[in-house]
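Could you have a look at this structure, given as structure tokens, before my questions?
Missing here is one protein chain; the remaining ones are kept as they sit in the complex.
As written, the chain order gives the labels A, B and C, with residue 1 at the start of each chain.
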Amino acid sequence: MFYREAGQYKTTYAADMAIFPIRQDRYGLALILLIAFVAIPAFGNQFLINTMMIPFLILSLAAIGLNLLTGYTGLLSLGTGAFMGVGAYACYKLETFFPQVNILVWIVVSGFVSALVGVAFGLPSLRIKGFYLAVATLAAQFFLEWCFARVPWLVNYNDSGAIEVPSETLFGLSVTGPTATPVTRYLVVLTIVAAMAWIASNIVHGRIGRMWMAVRDMDIAAELIGIRLLRAKLLAFAVSSFYVGVAGAMMVFLWLGAAEAEAFNIDLSFQILFMIIIGGLGSIVGAFFGATIIHLLPIALRALPAMVGLSIDAARIDQLTFMITGILIIVFLIAEPHGLARLWQTAKQKLRVWPFPY
Amino acid sequence: MDLLRAIFIDPFAQMIGSPDLLAQTIWEGFVGGVLYALIALGFVLIFKASGVFNFAQGIMMVFAALTLVGLHEKGVPAWVALILTIAVMYALAVGIERLVLRPLVNQPDIILFMATFGITYFLIGLGELVFGGNPKSMITKELFLPGGSIDLHIPGGRVQLQKLDIAAAAVALIMVAGLALFFQKTRIGRALRAVADDHQAALSVGISLNQIWVIVWFTAGVVALATGIFWGARSDVSFALQVVALKALPVLILGGLTSVPGAIVGGLIIGIGEKLGEFYWGPLLGGGIESWLAYIIALAFLLFRPQGLFGEKIIERI
Amino acid sequence: MGSAREGRDANDTFAKLLRSHVAERGQRPAFRHKDFGIWQTWTWAEVLEQTRAIAQGLLSLGLDRGDTIAVAGANRPRLYWSMTAAQMIGAVPVPVYADSVADEIAAVLSHSEAAVIVAQDQEQVDKILSVRDRLPRLRHLLFDEPRGLTDYDEPSLHALEAIMAKGRAALSDARLAAALDRRIDEGVGADPSVILYTSGTTGRSKGVVLSGERAIAAARDTVAFDKLTDRDEALAYLPLAWVGDHYLNYAQGLVAGFCIACPESADTAATDLREIGPTYHFAPPRVFEALLTRVEIRMEDAGALKRWLYRRFMAVAKRCGEKIANGERVPWSARLAYRLGDLLIYAPLKNALGFSRIRVAYTAGEAIGADLFAFYRSIGLNLKQLYGQTEAFLFVTAQTDRAVRSDAVGPPAPNVNLRISPDGEVQFKSPGMFVGYFREADKTREAMTDDGYVKTGDAGFFEPDGQLKIVDRAKDVGRLKNGQMFAPKYIENKLKFFADIREAVAVGDGRDFVTAMINIELASVGNWAERNNVSYASYQELAANPQVCAMIEKHVDAVNRSLSEEAMMAGAQIRRFLILPKELDADDGELTRTQKVRRGFIASRYAPLVEGLYTGASEASIAAEITFEDGRKGKLVGTSRIVDMAPFPRTKDACAA
Partner (left out) sequence: MSGEILLSVDDVSLSFGGVRAIADVSFDIRKGEVRAIIGPNGAGKTSMLNVVNGFYHPQKGEITYRGRTRARMKPHEAAEQGIARTFQNVALFKGMTTLDNIMTGRSLRMKRNIFWQALRHGPALDEEIKHRRVCEEIIDFLQIEHIRKTPVGALPYGLQKRVELGRALAMEPELLLLDEPMAGMNLEEKEDMSRFIVEANRLRGATIALIEHDMGVVMDLSDRVVVLEYGRKIADGVPDMVKSDQKVIDAYLGAGR
């Protein structure tokens, strides 16, 4: 309905291969960015920014990372939480070793650390497929979780056994720790997430993305046209873990402020997995949709009774949230196994051909 | 040097030094393994018959146990509670078949796998909602499960066997045997096996796929209940148990997703392996290695047999 | 004539025009072609370079001034350039209908004495080779798309690419380059610029010779008339050989310097139209009609909400859309409703059809139904009618943006002198007027009056508002006994605009009054029958049904009403009509292959019915042993009720006129 594609013809391949070839889509994106970068910081309250947006963005990033591995390359992983942990602990160690270095640098570097670990645990993926691989990734999950809990070196031998985030400044503006204002942290997170989402979509639209999808759809054929499976899969593990790691680092440094091993347990892994399944496997935007449902929905559910004036004790609400989440997952899977991203696609298509049905 | 020694010499010296301890550890592991095997059995049943990788199996165990105890708490006599629980498990099987499996038929495996996550969350919520989240203790006496222990004298000392554990092992073995018979002898059993290879074949046996799924999920539910009772008896009944349940996964891949004997053997290997590991090597690493040792063992196996111990070898054709 | 042309006479040939564009807008896009997945684009500068290469290549093949060069194929940039190239060297391009069969091609090619043919692809090449022996003067055959032609061994066959390469090589020699420029300068506007063969529906096709200066003059006038600029874009999808394409795209494009886009292929034209979204567009009425039908069919499948919105807002458009388009006064509430409709329906609809950016759209060639015309006008498409002819190089009349109506074709185009001869024939003198028929001086003489006007062969008259109304072919126009003009086709068209009426035959020449024989449209009437559960077994049964007859009677009445409102026609209202017991059919020779009624033949075959129409009988039956054209004997038996109609009195304004 809003699309006016007549006259939007492509005279170069560059234009034809653009990620947003339709002008109206570009406008839409611009609008969203405008809201995210200007409107929300300007008008958003503590609750919106701290409880909703920051976690939403961080989890979305993790979901993007997992989607690169599971959605695009077809390698099912249940170890996301642990890899986020790797990012977080790496960042903590690096930051405490070299406090003078800019924290953002360390957040990115910790992504590389997590990438290395990811490659290590990705090695079996050459021989192991499907659910077997999924379980193999559980090995990573539990082993790493154990490391976080049992290796005091990781927490600099502090007795709390947790990592606490000191205040760090960026251009004289404090971005981490208790002194940092939510808005600053939000903007930092937003910038990183936006940039990395952009990069991710670049990658999946290019040679590497095709390579991954080829491995996913028909690994034999992929190998016979010259794709080295191990390389492709390890690269997927590396890039994926990088994203997840950065998300983990941000989770502790820009959101929670402190974390124990518990924070990175298997439930976190599952949460991220739900996000990409519900959001849509093999779709960047899907990661954001998924994060919306899985993260924001429970918040909404908790807020709901209060709004309608009911007073239910927290435990009840938690239990209800569990049940509803479970039901929703099933309902979504039945309604659209390809996730919200596909629904989005169909809706968009309908608008493009409006008022015609096809 | 000391490290190498600590890893490769001391533990074995210890074992030889005190065989009773070794035997005790192995027994502990054996019992744990049997219970792992039971959970894995539930997985295998369902995976064989409906190709669903049922992540909810562990939760079904906890849920069953919780229902049993919960009902009893509410003043229902134990054996009635037991029957009711079985009924609940049946209802659950039917519900799952109707509301989850049927609408999702012909969807890719990953989707069904995810659906079982949904079931997991649902059951956790439901269980806690109805029976409360606080840990409960299993009603062993009421179920006439033996308490206490017997001492077994062996050269170099004695091994203490909990009667409960013996019972667990016994029940486990009975169930496995029963299932084996069920698969071999009964029409339904044969149908189930048929389904595993080819759905048409199953239909030719004259049982609808839907019925089969109900049966399978119900059977898995009963197995889960049994497992739940014993795990519950050994520790408390609470959703913390699901982590234990996850241990069934390495057992599973070790044994091969589709093999019943694989589940048993895998269970024992994992059970005994992790106990020995924890007891003799754990201290070196500051303990708690149980949580991942199982997976590492499984992983090690997988690298050599990607299809598990008893899984069929896949010849790739194009 | 128009001041637009003073001082620009330097560019009196298309070759010179092309050069001037390079000077004025060398980097603007000139041609696009959907190929290899994107719209390949050439700037004016590039086009000049390519064209010169072709021209030099043609010279190297030994062509020279006065030779004719045939161009056969679909709309392809290089085929257009070949025409310009031919004009550069003073040769005369002859575009040929790509879909015409080998014989027709042979006829045109031999008559035009083409020395070289530029063919698009294998299909054309094969066609031409199959009649090679009938083309003694054909020296070379060039092809644009090599697919499938790689292993033909035919000495006279060359790839256009190769010829261009040759040309380029030669042009790198400054002397030859200069020589080519000199050739271009030597070309004068009076030289024949192109030969367009009229499509042979009426008699054998004739080669209409147009001169450069006249063609350009005509194009300049209409470009100014519609304010076309080099920012406009058009989709070239009409046959190269048709005057419409040569005028609207080639000539006007080269004059205004706007960009011409060539579709990927005929069957992707619709998609390509949507992508390009032209600003200047032409389509014959049947295309618009087919489009509307597709729209309605697709809307049928749409969801309830969409259907409701569509119906709701199309009603709004019907009420005030055209008024708004014509700049009449409309209550603000209506304007508001229309705005909303534009947001929800019209604009998206136009977008889906590829019409979003259209500034000016023309239709012509046949009479267009009022409703059909109104539909497009009312959704905000600036659709206008023009009347033209190959001999005039298209434009004779054209409607202005503000005064548009479906039943007339507008006032004379700029600098066109138009007159109605005493016997009602439309005659004109126009800037683009043809020089003559190629090698047919006698035919040329026939087509002209002594004082230099061109006879169109169409009968028509001027409306009070000065718009020309074409009623029929002049030779078909007759008179009633009382001298009242009788234009059967005009009446028949009015009848045929009703969906229920498929064909109609009006009788009246030399009679006391007008009568009509009508064929009902089985599709729509059948549909009606089902809705009102009227059972019928055959066309004949349905045709005989009194309810149907009543329905048709309403339509005839409506036609009479509208006739009564026209001074010239009020006297020719239908007094009696009947519904034919049989469907008119080309196989029985009752229609031409192009689905035109053959009145004479029908009058004789259905003599008994005609008889009945003029003897006061209340019904007439026909039971004649008839011989079909293929010799089959058939028995035609049927009875038709004859309905009397009460004529409307002349309306006042009609009297005034």
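The rule is simple: contacts are C-beta pairs under 8 Å (C-beta built on N, C-alpha and C of every residue); 3 or more make two chains touch, one makes a residue touch a chain.
Worth saying up front: this structure is predicted, and the values here are computed from it rather than measured.
Student: Would you indicate which residue among A:Leu29, A:Val105 or A:Ala221 is in contact with the undisplayed chain?
Tutor: Checking the options A:Leu29, A:Val105 or A:Ala221, the one contacting the hidden chain is A:Ala221.
Student: Which one, A:Ile22, A:Met213 or A:Ala258, makes contact with the chain that was left out?
Tutor: Of these options, the touching residue for the absent chain is A:Met213.
Student: Based on the whole complex, identify which of C:Gln27, C:Thr268 or C:Ser621 touches the chain you can't see.
Tutor: C:Thr268
Student: On chain C, what residues meet the omitted chain?
Tutor: 35-37, 150, 264, 268
Student: Suppose we count only contacts with the excluded chain; which residues of chain A make the list?
Tutor: Touching the missing chain: residues 13-14, 17, 19, 199, 202-203, 205-208, 210-211, 213-214, 216-218, 220-229, 235, 239, 282.
Just so we're on the same page, only the chains that are shown with their structure count from here on.
Student: Select the category (line, ring, star, complete, other) that matches the graph of chains linked by touching.
Tutor: Contact map by chain: line.
Student: Of the chains shown, whose Cα mean is nearest the mean of all protein Cα atoms?
Tutor: Chain nearest the centroid of all protein C-alpha atoms: A.
Student: Which pair wins on C-beta contacts, A-B or A-C?
Tutor: If we tally the C-beta pairs in contact for A-B and A-C, the bigger total goes to A-B.
Student: Rounded to a whole Å, what is the gap between the Cα centroids of chain B and chain C?
Tutor: It comes to 80 Å between the two C-alpha centres.
Student: Using mean CA coordinates as chain centres, what's the gap between chain A and chain B in Å?
Tutor: 33
Student: Could you grab the centroid distance between chain A and chain C? Build each centroid from C-alpha atoms only and quote it in angstrom.
Tutor: Chain centres of chain A and chain C, defined by C-alpha means, are spaced 59 Å apart.
Student: In their complex, what parts of chain A are in touch with chain B?
Tutor: 76, 124, 127-132, 135-136, 138-139, 142-143, 145-146, 149-151, 220-221, 266, 270, 273-274, 277, 281, 315-316, 318-330, 333-334, 337
Student: Given the complex with chain C, which residues does chain A contribute to the contact?
Tutor: 1, 3-13, 15-16, 353-358
Student: Note which residues of chain B are touching chain A in the complex, please.
Tutor: 53, 99-100, 103-104, 107-111, 113-115, 117-126, 128-129, 133, 243, 246, 249-250, 252-253, 257, 285-289, 291-292, 295-296, 298-299, 302-303, 306-308, 316, 318
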